[in-house]
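A single protein chain has been omitted; all remaining protein chains appear in their positions.
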Amino acid sequence: MATTTITKTGTLVGKRLKRKEDPRLITGTATYTDDIQLPGMNYASILRSPYAAAKIRGIDISKALEHPGVVAVYTGADVKDVGPVPCGASLPGLRVPHHHILAQDRTYFVGHPVAVVVAADRYIARDALDLVEVDWDPLPAVADPEKAIEAGAPAVHPEWPDNIAFNFHQENGEVDKVFAEAEVVVKQRIISQRLIPCPMETRGVVADYRGGDKTLTIYSSSQIPHLMRNLVAQMLGIADNHLRVVAPEVGGGFGSKLNVYAEEALMGFIAMKTGKPVKWIETRRENFLTTIHGRGHVDYFELAAKKDGTILAMKLKLIQDLGSYHQLLTPAIPTLSVLMMPGIYNFKHIRADIVGVFTNCVPTDAYRGAGRPEATHGIERMVDVLAAELNMDPAEIRLKNFVPNDAFPYATATGLTYDSGNYAAPLHKALEIVDYKSLRAEQKKARAEGRLMGVGISTYGEICAMGPSPATPAGGWESASVRIEPSGKVTVMTGIKPQGQGEETTFSQIVADELGVEMDDVTVLHGDTMVVQYGIGTFGSRATAIGGTALYFALQELKKKVKKFGAMILESDDVSFSGGQCICNRTGRTADLSQIAGASYRAMKLPPDTDPGLVATNFWEPPNFTFPFGAHICVTEVDRDTGAVEIKRYVAVDDCGRIINPMIVEGQVQGGVVQGLGQALYEHGIYDESGQLVTGEFMDYAIPKATMVPWIETDHTVTPSPVNPLGVKGVGEAGTIGASPSIVNSVVDALSPLGVRHLDMPLTPESLWKILEGARA
Amino acid sequence: MIPQNFDYATPESLEEAFRLLSDPNAKVLAGGQSLIPMMRLRLAAPETLVDLRGVPGLGGIRLEGRTLRVGAMVTHYELESSPLVRKSCPLLAEAAANIGDVQVRNCGTIGGSLAHADPAADYPASLHALEASVRIASPSGERTVSIADFLVDTFTTALEPGELVVEVSVPVEAEGAGVSYQKCVQPASGFAIVGVAARIVKKDGEIAFARIGVTGLSGNAFRATGVEKLLEGTRGDASDIGRAVAGIGDGVDANNDIHASAAYRQHLARVYAARAIVAAVSRAK
Partner (left out) sequence: MKKSITVTLNGRKTTHDVEPRLLLIHFLRETAGLTGPHIGCETSICGACTVSVDGKAVKSCTMFAVQADGREVVTIEGLASNGKLHPVQEAFWEQHGLQCGYCTPGMILASKQLLERNPHPTDAEIRHGLEGNLCRCTGYQNIVNAVRSAAGKMGA
């Protein structure tokens, strides 16, 4: 697995190359938000609601204000005209509570911001926080979405006593008829539990206001700097071109930083009020309590099929725990589950009903996979439930129902058009890697010995490259600008905002191939709205498929211009461009990129109809999503004594289209699988009945540690996407989407001799032990 | 998160430490691995921290006859890696190696861990099985108490105000003894949901001596004497062990939290006791 050295071969795309980002990261010299120090900077500490629901009778800030070193204290009354925290999603009839940046007279979840102390340093700010006195009147709260929609439940928002934010219905075909006539119907309630994203870097904001020119700079650990700029400018009532948003090094996001939170506007407000820079860094406790959570589904699935295993139709009632407010995309996430609900299977009759439910919890929103893991978990579980009902092999039933290779582009029952696919290929490859036949024989033997061994398959599909603008709230295109500098070095400005995905490397590979320059000659800039042209950001596995494609088209444009200057220098009308130089096809004379670039800026002479300089910019609107897919196989054994699950083997065969850097793709799959494994086995954001988050620290919420994860064998098939010229699809979320169903299917298979058909996540040892105890009784 | 302010003292003698600790708002800083997170979360707010690292006589591991004496400020890592401990009291080394993570073991001390008395801590199971004793010093003199008397309840010890743990003593393991510590790990924190330590000495193929300690099951660790009695005199077969551990949690008020219900903890105590005993029996010569 050694990395190859970088050489100018012209075909760097597809190579396993070391990342350009890493030197700063492995030497501790990268600049994350908390590394930003500005002269005269103050620190903010936020007082948060200890109650899931409470009235605020009054707040006394006088003692805090008197505390030495305290600069200011603000409460809801000071910021009532700022905001609201935006919801970017729109659905018919959606109820949108007004989301103030500090609570007004009532709080709606534990962690709800109530007041902010600004002080000379973070120690003083924290001390003064204890001096703010709030007169609380606790109210009844509801944390469980199914209880929240029962009659008589406490109203999260008094104006909507049913706690329903929206109902959403989608239907295709003749669902009732098909179900009525079906030979087999299987039903299952499936929970996708609340998860807490836990990027290793929490959120953080630094705001710096320059009164002289009325410009505000906000540094924020964000996946979407430009969208944040637009929205925070609106929240603060300032012009968007007076606000600069910088997303510096971002220490992981996983969707939790695909958002605009109260704190960005709050810090902007403080900087403008005090005239001094201010920093707020989220504590881990705050991260658990106030940064969005993921998942939070209770799903009721029904599948209609023929006796031979042919799937005919599917019904889904989806209860989405929204939490107390809508963050940026909160209500949109379950609609992605509906889009994805048929998976990669060929059937046309679907009905989905979503009930979006308010609870006294922190909002849910996009978390790695965002709606697709829930859907995939559902369909992949249901296929296994059906296979068990029909006593069919889970591989066989999948192969029977895949959308066939000749059906692409394939129109799904939910209105999507799958771009390309060869769904059997990764499954066959995975089956071959594990030697499926022998594995089943081994399982038979294990069972005879009384061991609980399971084999689980998931064949997932997903929606990537989000997305065409009509389907994406704030625009789904992406931008790139490429500038060849006078020296011939290349600067790329991309609208995406990586948080570890390595696009400084993969984009450099694309540039190096297209322009024939060295990787080291390329600099990729991102994350600063004053440096980079307008862009959208990094989420929904879109960065390479859309941002990389914008880059590709900008490079094509640029190459034309290079050739014009090359032709001028070489005094020839027959030149070609390759290997970083223009060549006169008649004389063989050459002009290299630095000569050409120099001439373009010096501009003593210009080719006809050509402007000086070598810059090209592209805004690319994708015609469709991309649809990666793959097959994961997980082998488990359950400890009869304790219920503990051991993963004996994990194989992931993914098809993300064309691969630019296999090392990075494998890293994405490995990390993604482990996040899916976290959901399957360990993670659960648990609120108690009073709305207290009882898994509110790393002491109680188990994200996987090095000792808790198996070796992950990865492999690939390659089915290029026709949607973009790079043929890429996206791989950021694939591992997570494929993992949870393969693990759960494996454990259900292990326990199937006990009559188990379904298990809800996380598969804690105790939950399995109870089943084993039940079977012994 | 930020602790409240405090004064910090580094006494250079026990006498000086006692003088500082006579202030009821003073607290000992031994390794700090439990105390500092609690201070950061403002669950603890001592006015003075008395750092014992400069006090002579609190470190070091010594063999005195058939007794291994471990200074209160000896770190988990020192215990885990000490050739002397690994040879003369392997159970203590095994327990230390199971605590938290490398960084915690580099800083945390046995005295600090004991004085904190976390009901899910690893040491108490082994120290009960070893019938360890704890030497306590105060300005008025010294006293030695058994581990059973020292650990009173959840976060509660026999330490009186102003007293300090100065040493933990364990017996040198008998020739041919087999020992084991088996732990069901709480995956998030690394603490023990249940941990069981076993010491077994065999004679003529029979268990002549058994000592079993249990942590995590309840508010306080304990020695499972009932299990020991049932083991002694048996050959230590699976059925003997199964019978012996069946009542390990009888009469114990088992902890019940999001990580394990009381019933599951009781069950785990039996499973891990059996595992520890099986391992110890197999290691016993």
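Details
Think of it as A and B in the order they're written, each chain with its own count starting at 1.
To be clear about the criterion, a contact is a pair of C-beta atoms (placed from the backbone, for glycine too) under 8 Å apart; a residue touches a chain by one contact, two chains touch by 3 or more.
Note that this is a predicted model, so its numbers are computed, not measured.
Put simply, the missing chain touches A, B once the whole complex is considered. One of A:Phe254, A:Tyr460 or A:Tyr682 touches the chain omitted from the figure, and that residue is A:Phe254. Contact with the undisplayed chain is limited, among A:Asp528, A:Glu637 or A:Glu697, to A:Glu697. Across B:Asp101, B:Asp149, B:Asp237 or B:Asp253, the single residue that touches the chain missing here is B:Asp101. In the full complex, subunit A makes contact with the omitted chain through residues 1-3, 18-19, 21-32, 34-35, 37, 122-123, 198-202, 249-252, 254, 281, 283-285, 499-502, 663-664, 666-667, 670-675, 697-699, 703-707, 709, 711-712, 735.
Touching residues on subunit B toward the chain that is not drawn are 1-8, 29, 32-33, 36-37, 39-41, 49, 51, 53, 77, 81, 100-104, 106-107, 188-190.
The rule is short, and it goes like this: only the chains that are shown with their structure count from here on.
Across the complex, subunit A is touched by residues 1-2, 4-5, 41-42, 184, 186-189, 258-261, 264, 267-268, 271 of subunit B. On subunit A, the positions that touch subunit B within their shared complex are 122-123, 126-127, 130, 283, 285, 641-642, 682, 686, 694-695, 698-703, 705, 708, 766, 769-770.
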